[in-house]
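Missing here is one protein chain; the remaining ones are kept as they sit in the complex.
Read from first to last, the chains carry the letters A and B; within each, the first residue is number 1.
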Amino acid sequence: MVDNSSAAQGRVWQRYDGRQRLIRYVVLLLSMMVLYWAVSDIDIFWPWVWDAPNQIGSLGARMWPPDPSGLGEIVAALLETVHIATLATALTIFVALPVSYIAAQNTTPNRACLWLGRFILVASRSVNTIIWALLFVAIFGPGVLAGILAIMFRSIGFVGKLMGEAIEEIDRRPVEAMQATGASKAKVIAYAVVPQVMPAFFAIIILRWDINIRESTVLGLVGAGGIGVILQGAIDTFAWPTVATILIAIITLVLLGEAITGVLRRKVI
Amino acid sequence: MTRSSSPSSATVRRTWHKPPFIANPWLRYGLWLVVAAYLVWALGTLPFNWERIAEGLPRAARIFGGGFPPSFDRADLLFTGFKESLQIAILATLLGVLLSIPFAVMAARNLAPRPVYLLGRGVIIVSRSFHPVIVAILFVAAVGFGPLAGILTLTLYSIGFVGKLLAEEIEEIDWGQVEAMKATGAGYFATLVYAVFPQILPRQVGLSMYQLDSNLRASAVVGIVGAGGIGGTLMNAFGRYDYDFAFAILLVIIAVILVSEGVSGWVRKQIW
């Protein structure tokens, strides 16, 4: 040990080589600049920021204790929320499956259909549920229909994209075998494609239902039905203890939904 | 196998039906009954306002008629809204990703003592259960309208998402490295920094990029309840029946989301 120490002297140890370090510094510098720009340019009244913990604390204090008096109404609204999520998920299936069929490279009838399918998927996925809700409330007026349509239009992209990927990943050999028997395209789909994508289909629908429960809790904030309507009402009337009850109810619903999907997933797949 | 092997041996007429998906007939028909009953119940109790809905088609025609062509006359308003959304997303991602680390350590079963673990898990579960828009409306009520509420909302949102995945990552780390650090006499924080963080860092950087993308998406909607950004501009345009401007905003939102998805995917590919 002692003998070696002189030989090791003066050696420099570095974690990264020159090029790597250059890239790291440039990335770091750019990040710092973006951060500086974001902090200095943003339209925030800074004294409010330092006061924010107090404000949040006092809001929390005003919520305590939760007021259970409106529980009947809240449960009814929760049921409405679940109905919206469930009906929308069910309706999604009817639209998403044909779209995924034309948006999958191996089943699409022609290139025009392929691009139409992809366009529908991208359009559906890029617009958030609540923005869809805004649009449908403007068209059909406030209420559950707007909510169902909003959830459905957002889900089409999600389910369609994942189903399309599932269709593209099937084993092609059974398809070939069905063609060799002289089966028409519809029969080939029914025998060689449908059985192969069934497990993926159930998994995707269950996953989306779980997400839709969460999403449908906010629809009411733009007037599209569900628990959000009474949440908005309670906030507008500063009924903070009621707000607290509603929040607890939402958590319970979401956790319940998660538990149910967990059981379903184990049962079905 | 015991039958004689000639095709004529099957003289008895045998029938075959596809074995049902659910073997128990009671359960099978019961399930259909449940579905039918549910549909009747759900559709019967939901308050559809059919008169208002009937007006829908002419209204849709008016909205889409008024919306095309989208108008970019107020491009400066559009630009300001997007700039604010981007700033909210960046700051919230930074805060969220940094804060998610302590929460992830707290919520990792193998690193945290039981009470701390339960606290960490609790924070993550609560922040994941609430849709960001609900959180936003509460923060708007607490700290007022504007981007501050948006940043707080998305920070919490990021803690929930990144914290959960990171905690799972920590629970799966190679424990041998931790033991090796402990064997050198390192303390708790030195062990974290040398044995735990290097193992989760690549994942954390990837998650941050993913979270930046998803915060940008979410920042477009939290504005709808007044938490700053382009969502507020969109809400105003809708409220004033300014459909051509609203559609312009929508188009830009879609474009920005597609670009951000592409960039985030590219960066993640570079890192992994």
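To be clear about the criterion, a contact is a pair of C-beta atoms (placed from the backbone, for glycine too) under 8 Å apart; a residue touches a chain by one contact, two chains touch by 3 or more.
What we mean here is this: contacts and distances are computed from a predicted model.
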Given the options "succinate dehydrogenase", "Cell envelope integrity protein TolA", "SusC/RagA family TonB-linked outer membrane protein" or "Phosphonate transport system ATP-binding protein", say which is the protein name UniProt records for the missing chain. "Phosphonate transport system ATP-binding protein"
Using the touch definition from the header, name the shown chains in contact with the chain that isn't displayed. A, B
Among A:39, A:91, A:198 or A:264, contact with the omitted chain is made only by A:198
For the chain left out of this view, which of A:18, A:47, A:65 or A:182 touches it? A:182
Residue-wise, where is chain B in contact with the chain that is not depicted? 1, 3, 5-10, 13-19
Absent-chain interface residues of chain A come out as 106-107, 171-184, 186-188, 190-192, 195-196, 198
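By our rule, only the chains that are shown with their structure count from here on.
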Chain-centre distance (mean CA atoms) for chain A and chain B, in whole Å, is 4
If you look only at chain B, which of its residues touch chain A in the complex? 38, 42-43, 45-49, 52-53, 55-56, 59-60, 63, 83-84, 86-88, 90-91, 94, 125-126, 129-131, 133-134, 137-139, 141-144, 146-148, 152, 217-218, 220-221, 224-225, 228, 234-235, 238, 250, 253-254, 257-258
Quick check: in the complex, which residue numbers of chain A touch chain B? 34-35, 37-39, 41-45, 48-49, 51-52, 55-56, 58-59, 79-80, 83-84, 86-87, 122-123, 126-128, 130-131, 134-135, 138-141, 143-145, 214-215, 217-218, 221-222, 225, 228, 231-232, 235, 243, 247, 250-251, 254-255
